[in-house]
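To start, I am sharing the structure in question, which I have written as structure tokens.
Missing here: one protein chain of the complex. Every other protein chain is in place.
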Amino acid sequence: MDELEIDAVAEVELDDPVLVEGLPGVGHVGTLAVEHLLEELEGESTLVRRIYSREFPPQVSVEDGVSELTCAEIHAVEGSDGRDLLLLTGDHQAQSNDGHYTLTDAFLDVAEEFGASEVYALGGVPTGELIDEYAVVGAVSDESLLERLEDAGVEFREDEPAGGIVGVSGLLLGLGERRGFEASCLMGETSGYLVDPKSARAVLEVLEDVLGFDLEYESLDERADEMEEVIGKIQEMEQQQQMDVPTDDDLRYIG
Amino acid sequence: MDELEIDAVAEVELDDPVLVEGLPGVGHVGTLAVEHLLEELEGESTLVRRIYSREFPPQVSVEDGVSELTCAEIHAVEGSDGRDLLLLTGDHQAQSNDGHYTLTDAFLDVAEEFGASEVYALGGVPTGELIDEYAVVGAVSDESLLERLEDAGVEFREDEPAGGIVGVSGLLLGLGERRGFEASCLMGETSGYLVDPKSARAVLEVLEDVLGFDLEYESLDERADEMEEVIGKIQEMEQQQQMDVPTDDDLRYIG
Amino acid sequence: MDELEIDAVAEVELDDPVLVEGLPGVGHVGTLAVEHLLEELEGESTLVRRIYSREFPPQVSVEDGVSELTCAEIHAVEGSDGRDLLLLTGDHQAQSNDGHYTLTDAFLDVAEEFGASEVYALGGVPTGELIDEYAVVGAVSDESLLERLEDAGVEFREDEPAGGIVGVSGLLLGLGERRGFEASCLMGETSGYLVDPKSARAVLEVLEDVLGFDLEYESLDERADEMEEVIGKIQEMEQQQQMDVPTDDDLRYIG
Partner (left out) sequence: MDELEIDAVAEVELDDPVLVEGLPGVGHVGTLAVEHLLEELEGESTLVRRIYSREFPPQVSVEDGVSELTCAEIHAVEGSDGRDLLLLTGDHQAQSNDGHYTLTDAFLDVAEEFGASEVYALGGVPTGELIDEYAVVGAVSDESLLERLEDAGVEFREDEPAGGIVGVSGLLLGLGERRGFEASCLMGETSGYLVDPKSARAVLEVLEDVLGFDLEYESLDERADEMEEVIGKIQEMEQQQQMDVPTDDDLRYIG
């Protein structure tokens, strides 16, 4: 296995597509958002690339008894009403600092190959508490990108995100800028405790605005309702006893 | 020392052999199983390869005062009634993510060299509690392999293994599939607390079925009886006081 | 992204400049000192190099909504009364042992490029308690450098720094010596609990002496007064309750 192995699964002609990244992160916001996009745009999307790497954890996932080696996937979407898209998903981030640089460069290579020059990294910014209003906080690789996003309702706050943006999302901005991309990061506010479908929806509504497509949100809203129930039960239990924050494993079962 | 050094200790002509992997893991199930195979098939087996690597921990084991550098070993078995085999054993796994990829590729290289195209990775899946029935849970690199194993009594469960399969066992499926191997992982249920000879036996019984050989289980059963005694004593002690789970060191002394 | 990418932002002719390093460390002494130098010498300084590296954490900082990839910066200062300077700043150190060697060599490469043969690494040495007197402890790459610094008030103590000097500051001495540089490390005593402007001032006063420039200290003194207030409040609170040492995050808010 080389450091990177990119399998060309299919070829699709795209016109000035936008790379949209949804790898795992805070509240799984980015992942939920891009998976919802894939679901909604299923008719127009094609799996084009699988990216394997020694930088991914050495493991396989198993579904219905069949194994699949850790990888990231890129789907090409020929937008009917909106922009053409390259949707990046995966179950894992790189396992080393160095690996984040390697993988981000690989994702940008694929984006260039398809003629993309714009990137949206999607994620969550943790508030540390349960919230009712779901703002979307932003960061861009160049100030020329601020206005359009502000018009779409994105907030650019002076002290946020504190500590910057870490991992592939941050490097899509940092390396993207050095490679001539216009890169933006949209981070939905989220408690950080739970998989957060409402936060994913807030981020998608911004994307709808800037990328020109229309989405239904029924399945995301259903998940949001399920989460409401779970939150309600958690709060009940909290009042009864000291309780640990649900772990990611618990949440995978829920989400 | 290079990243990999493979010593050719002997050469043996094999006919379409099957690589069977038993490196350390949960409950030492894979290790026990393959060591039992080696014991039972001693007359037909030859040490053919020793694999040294910078990916192994930098240490030597000492037996009767003589040192041995950490390595993995491959024995060739010219099966009298069953398939020809390549049996992979070792005391350690790779110490880094990257190292797992390197070592798995090395094991598959040796397998190819001997003309193998099938792999069985043996291990344990932890139940978190002591059990009476020993099911064998499976995962395969391609769905065409499901039926034969189901016939042999292997269970393919929807949610298992949760979190996938990590390490060399998982990569033998993941990288094996990419390199044209038919790879299967057989995982004996085990508490995960103890070295588990009963779980090893359950896995070996599946192998007997699919690979066509006949094994005696006397020594494994003896070890199982010893374990029963230990479990009994542990349960007595537990009822008397708060007790830590026996460590691997305690268990090496027992097992 | 290569292991190192050095952007030449501007070119400046310098005459026998001195490299002064102020990367993050104990009490942020080095960082405060060099940032104060940059502030005071703004009219004479030019950003000449940005150093990006896979050895830096994979992240971007965000200011006013615009991202910036982690890097170290070197400003050239054409000294009006004092020596010409190369001022090295950054928000992060290397993230691996190996990385420290790589980055230090890169900084010395830039220094050589500009004709420098002298290096001052600035930092703090923790006393473990709040102090009133701010001595500057020193270490040099060659004993010929001792006298001049002793004349400037630097203390060379027999048992200090205990454990030597770790990270880029230490390697600027170690690798600097091997590459023909005259390297010195000036460490202001500091509690280690807080960002310490008084310690930074003590170190700068030594530099003024040896490098021949004159500095105002108004802004540093203002920060010192703010710290006094904070220390006062902390001591009050301590007398009231058990209190954790302020974290770096708290201190970034203060500092």
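Just so it is clear, A, B and C label the chains in written order, and each chain counts residues from 1 on its own.
The definition used in the following text is that a residue touches a chain if its C-beta (ideal position, glycine included) is under 8 Å from a C-beta of that chain, and two chains touch if they have at least 3 such contacts.
Small disclaimer: the values here were computed from a predicted structure and weren't measured.
Colleague: Using the touch definition given at the top, which of the shown chains does the missing chain touch?
Modeller: B, C
Colleague: Which residue, C:Asp2, C:Glu63 or C:Asp105, contacts the hidden chain when the whole complex is considered?
Modeller: Answer from the full complex: C:Asp105 touches the omitted chain.
Colleague: Touching the left-out chain: which of C:Pro17, C:Gly30, C:Gly79 or C:Pro161?
Modeller: C:Pro161
Colleague: Can you list where chain C touches the absent chain?
Modeller: Touching the chain left out of view, chain C contributes residues 97-98, 100-101, 104-105, 138-143, 146, 156-158, 160-162, 164-168, 170-171, 173-175, 177-178, 183, 185.
Colleague: Please output the residues of chain B touching the missing chain, sorted low to high.
Modeller: Counting over the whole complex, chain B touches the hidden chain at residues 1, 5, 52, 54-62, 64-70, 95-96, 249.
What we mean here is this: only the chains that are shown with their structure count from here on.
Colleague: Go through the assembly and pull out the chains touching chain A as well as chain C.
Modeller: Per touch definition, common to chain A and chain C: zero chains.
Colleague: Same or different for chain A and chain B, when you check if over half of the residue numbers at their contact belong to both copies?
Modeller: different
Colleague: If you average the CA atoms of chain A and of chain B, how far apart do the two points sit, in angstrom?
Modeller: Computed value for the inter-centroid distance: 38 Å.
Colleague: Give, as an integer number of Å, the spacing between the C-alpha centres of chain C and chain B.
Modeller: Computed from C-alpha means, the inter-chain centre distance equals 53 Å.
Colleague: What parts of chain C, by residue number, touch at least two of the other chains?
Modeller: Nothing qualifies.
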